[in-house]
Every structure is written in C-alpha cells, then in structure tokens.
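Take a look at this one; I'll ask things after.
Just one protein chain is left out here, and the rest sit where they should.
Then we have chain A:
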C-alpha cells in the first residue's frame, strides 16, 4: 500500500514538473531571449493561458503527500521552512507578473512585470533543483548535536546555508555546492523544456533561434549531468545500490539519456512536438531516477543516530491508504477524461487565441 501511494505521488509530482515546468521554462526563455514586443507578448501568453491549471498539480501533490505520508509532510515542510515560504512568494510574484503585464499599455510597466515573471521563474527552477539536491543528500534528522538529538527523531530544521557551503558536514544547509549543481541542471532542463513549449505552441519569430539555443543548452546539460553523477557518488555513496540490485530500474536513467540524445537532433525534427517529447523524457527520467535511487527512503539522515525517513516509517494507517486508493482511482479516471476533453477542444497553436480576462 505504501508503495502504491509512493508511485502515485511520484507520478503526480512528475506531472507537475512536466506541466508547470514548461511555464517556468517559458519564463526563463522570456527573460533571456524574447526581444521584440510581439514575441514577449506571445511567449507570456504561452505561459499565461495555462499556469493556473498546471499549478493545481502542485496542490494535488501536496494534498496527497499530507494524506499518505503525514510524518514526512510535517517534517519536511517545517524543516525547510524558509525555503518553502520563499518558493511560495516566488510563485505569487510570478503570477502577479503574468497577470499584470498586459493590463496597461506602458512600456515601463510591461518591462517591470516581465522581469518579475522571468526572474521568479528562473529562481523557482533553481530552487526546485536545490530541493531535489537536498532530498538526495539528506539532512541532520533530529537536529543531532554532539551525539544527542535536540528534537524528536523525525524533525529537523535546516538553515539556508552553512559557513562552508559544503554538503559533506553533519550540519548541511539548504544551499551548498552540490545542491547548486542540481539546481543548475534544473534551470537548464526547464529552459530547454520551456523553449520546446514555445516552439510547439506559437509561431513566434524566434522559434528558429530557440532551436539553436536548445542545442547549446543541451551541451551544457550533458556536461552538468556528468559532473553531477560524480558528485552524487561523493555525497551519497549508496546512490547506485538500488540500480545494481534491481536492473529494471535502469529504465529511468535510460529515459533521461534518450531525451538528452534526442535533443541533439533538434534541427532535424519534422514536427515541433518531438522536441517537447524529448524534454519531457528528460524531466520524467531525471525525477524518476532520483526517486528510484533513494527508494524506499524519502529523506536520508546525515547522522548515524536517527534513521532516515522512509515510506514505511512516515505513512498513514493501512486502512486510510486503502480507502484513499479507492477514491483515488475514481479521481484519476475523471481527471483523464477532463484532460482528453480539454485537449480535443484547446489543442494546437495559441496565436489566434485572445488572452487577458
């Protein structure tokens, strides 16, 4: 039962990063590459039309985590207190930027909100990667000082950084060189994803240029990926054990590699859709590989005194999980129906649609 819910939440999270991921990426593209007013508008629209229904996936992931693994939810959300609240603020800023920009027709006004949209998208992408880095690296569970826990064993509190910015201490912070690397991977990946979204959804004048950008970013991503795999080994030496034991898990890194390789052929693609598919593979592959390498652990402990949080010691009761599976299945079927209906009616390029309520 725990495994079921772990899988469901993993899927919902992946959906969130694939869907909201493209509008974060669109923000990054907007910040660096959109020059003419027409492109700016179209690109903002490519995110603006969809972001609030995409963010529902975040709400859904949060709700399910709360229901299925309450101890994990409580521990992580309070432990990463400041970083999470910062994420919330950035989400709000981004939304304000998107909704505000087209309200008045002054150039300065538009510039301010464009920057707000772009910069918060960039920072959010960075933060999501950093969060993943933290989960892989582990935290000081129980707040151990000189061998004694200062909190209950499953609680912790992480400062934003420690003085050495190193992940290899007993008192890591949210930001260190390892998590920064993962954060950069996230930024580059989502930028690629966003560029693909713009190409797929619009006829903007920079689509051709974006393909070149994707190619370059993809080279950067390849380099970063190699570096990160090495660092990953240093920070968490057990990282590959799961893959060695259960070879079928290698499917997940394979997805990532296929996506990465595919994107090198971006200029040859006949349909704009293929690029988006590749970057989707990247995201899904990246997230699923990280989770698979940890499984069944959800959050490692950097001390030897307190056990890591795993799906088994943080889950709700079996009864609760099985009723929820019942309604969960009904819910997913309904959701699937909505998505098909929406796709049938609203698919295709968006240039002809009017935006601005």
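Heads up, the rule we're going with is that a residue touches a chain if its C-beta (ideal position, glycine included) is under 8 Å from a C-beta of that chain, and two chains touch if they have at least 3 such contacts; residues count from 1.
The rule is short, and it goes like this: contacts and distances are computed from a predicted model.
Novice: As a check of understanding, state which of "Cytochrome ubiquinol oxidase subunit I", "Nitrate reductase", "ABC transporter ATP-binding protein" or "Mycofactocin radical SAM maturase" is the UniProt name of the chain not shown.
Specialist: "Cytochrome ubiquinol oxidase subunit I"
Novice: Specify the residue from the set A:106, A:248 or A:327 that touches the hidden chain.
Specialist: A:327
Novice: In the full complex, which of A:31, A:84, A:180 or A:277 touches the chain missing from this view?
Specialist: Answering carefully, the residue with contact to the hidden chain is A:84.
Novice: For chain A, which positions touch the chain that isn't shown here?
Specialist: 49-50, 52-53, 55-56, 58-60, 62-64, 66-68, 70-71, 73-79, 81-82, 84-85, 88-89, 91-93, 95-96, 99-100, 103, 143, 151-152, 155-157, 316-317, 319-320, 323-324, 327-328, 331-332, 334-335, 338-339, 341-342, 345-346, 353-354, 356-357
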